[in-house]
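Structure in structure tokens, see below.
The complex appears here without one of its protein chains, the remainder shown in place.
Entry: chain A
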Amino acid sequence: MAKSARKTAAPAAAPGKTNRERPKEPQRYKASKEELLDFYKQMLLIRRFEERAGQLYGLGLIGGFCHLYIGQEAVAVGLQSAMKVGRDSVITGYRDHGHMLAYGIDPKVIMAELTGRAAGISKGKGGSMHMFSVEHGFYGGHGIVGAQVSLGTGLAFKHQYSGDGGTCLAYFGDGAANQGQVYESFNMAKLWDLPIIYAIENNKYAMGTAVERAASEPEFYKRGESFRIPGIQVDGMDVLAVRGAAEEAMAWTQAGKGPIILELLTYRYRGHSMSDPAKYRTKEEVQDYREHNDPIDHAAAELAKLGFKEEDLKAIDKEIKDIVVEAAKFSEEAPEPEASELYTDVLVESY
């Protein structure tokens, strides 16, 4: 009896599943020489910028929380190289420096925000976790884990409402993926077919908690299934694989098919924040990623294949280093905000 019951149940469930349209299997992006060089430069800029931020933190020039993006560079660069500044929007959580740099925002004003100076992008009033550039369509920089998922869904709502053709890219981590509001947002995003790419950066640890200890379904790309949102798992350490997935995801949202999830398998080399000694994982694990999976080494090897010589890459390294040194110098020398700034920007209007 039980057998025959199962037999009849299976076909009933099947049609919905098989008939539902799914995105195509993404192809690794075929970058031109110039594009690949550009990706390499951007990833290197993020790496060097973050290293310098770590140093400034150690010197006491950066305070509070500071979450570095080292190791995850290919995700921001691969995804955002597919976005159009001025049309699309990007929103993220507190690990936001890399996402800003990948959108072409001036490293000087980012670093000056980290040091809390008037010249910082938020006038020194936001800090590492709270940075925005409306001009670039970069909507933060949010300190509450998961908030950017609902807010980003709101930005996608705005794209649809105003018919501006934009897509929102909302980043969040494997930790935020367990927040309730993520699923409230998934539900509405699919209900209304909002143009949004949910980019889950799975770096394997939510602060100190390994994914397996926090997630009953650790394959995050499947998390949209019960909302009929398709998901793709992507090698987040390969910038071309990420870009290829971004192409597919953009094609999906641009065709009016609604939200899509990308799970990017990545790894952060540093602790969750500067104050995290990262005792929850072995040195060998980190070392293994650095030696065999580094996204920048990976891109350098690709460039070598295209004929770039070691001295070419060294020259690029120097160029990037100079940009970062200049940004750090600027951020140390720029004055702190005027005392009067304490009271400005609380409200827009005066009543």
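Here is the rule we use: contacts are C-beta pairs under 8 Å (C-beta built on N, C-alpha and C of every residue); 3 or more make two chains touch, one makes a residue touch a chain; residues count from 1.
Here, contacts and distances are computed from a predicted model.
Remark: of the listed names "ABC transporter, permease protein", "Pyruvate dehydrogenase E1 component subunit beta", "Polar amino acid transport system ATP-binding protein" or "Helix-turn-helix domain-containing protein", the one matching the undisplayed chain in UniProt is "Pyruvate dehydrogenase E1 component subunit beta".
The hidden chain makes contact, of the residues A:72, A:92 or A:122, with A:122. The residue from A:59, A:191, A:301 or A:325 that touches the chain not shown here is A:191. Residues of chain A that touch the chain left out of view are 89, 91, 120-126, 130-134, 139-144, 147, 149-159, 161-162, 180-181, 184-185, 187-188, 191, 344-349, 351.
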